[in-house]
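A protein chain is absent from this complex, but the other protein chains hold their places.
Here is subunit A:
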Amino acid sequence: MAEATQSVDFKNFGRKRNPGKKKGKMARKRQRTMPQGGERKGKIDLKMRKMFQKRARDYNSDEEDEDDDEPAEQDAVAIEVDGRRKNNEKFEVGSSDDGEEENEAMEGEEGEVSEDENGGILPGVVRFSEGIKAFKLAFKKIVKKSGGDDDVLGPVLSAHKKLLGEKLAEEEEDKKVKGGIKKEKHLISEKGHVKPENFLDAHEKFLLGVATKGVVKLFNAVNKAQNAQKGFNPSRTKDEKAIKQRRKEAFFSELGKTSTQSVGTAIKVGTSSGSVDGEAPAWAPLRDNYMLTNPKLKDWDKMQDTKAADDFGRTSDADSSSDDK
């Protein structure tokens, strides 16, 4: 029939440029639909074949030689083979089912199957409303039946109670092992991590005290240093000079006592376990480049004379030692 439509099409082509489109379409459709059945069959065949091959491989390895030479064969043969396959498969499935059913039967034939029959479930078509009732009854019975003293699994419909139990136990064990590993990992990663308490214990208080002492020391030092230059505006040159002068004085007064006092105290501070302020070397006079950055160092010994009024108020007797420097 497909050929016939095609021929008609050709005739139309010959007569008109635009033959009845509808008809052509229809024809094409018909053309398409007609063989489609056959094609579909073939397609299904291919699909099915693949599936069946797979199943066959799973179930039975003997079939494989047949699978190999099949692609050479044509569809007609394939259908045949399919038929056989279907049979085979049916048979195999049936056999496997049989095996299971045998197992079931061995364990609980008189239990469940008979009860099902008591509940009134019949094979065949059951009406929906009836089905609900029947199913309810059956289910109730089953649920009522189990729940004994050592029935951990509860109402299990499957007969593989033992297997199921084993599986559950195994899973639980697996979980336990996995959890243990995870816990261990977590412990390792958290090692040393301590959550502090809400209150200050003695040690923390001590540390807080030490820190406070350090801060107070620094602030006092800053206060002392900056009070000295109070009232000067460092941006004004005049004041700047005065500030420099003051600092110089302070420096030399410090220098004067280096040989006697300040070095000694510095060492003492270093050796004593008291708080050593981190800012100590930051203090400008103690820094190495202090003298170098100061441009007016030529007449430093003249300034020593004015030192009497310096803010540290120390009269040093170590002029000679500073001369050496």
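To be clear about the criterion, a contact is a pair of C-beta atoms (placed from the backbone, for glycine too) under 8 Å apart; a residue touches a chain by one contact, two chains touch by 3 or more; residues count from 1.
Simple rule for what comes next: contacts and distances are computed from a predicted model.
Looking at the choices "PETER PAN-like protein", "S1 motif domain-containing protein", "Nucleotide-binding domain-containing protein" or "Signal peptidase complex subunit 3", the name in the UniProt record of the chain not drawn here is "PETER PAN-like protein".
Of the residues in subunit A, those that touch the hidden partner chain are 188-198, 203-204, 207-208, 210-216, 218-223, 225-227, 229-230, 247, 269-279, 281-284, 289, 293.
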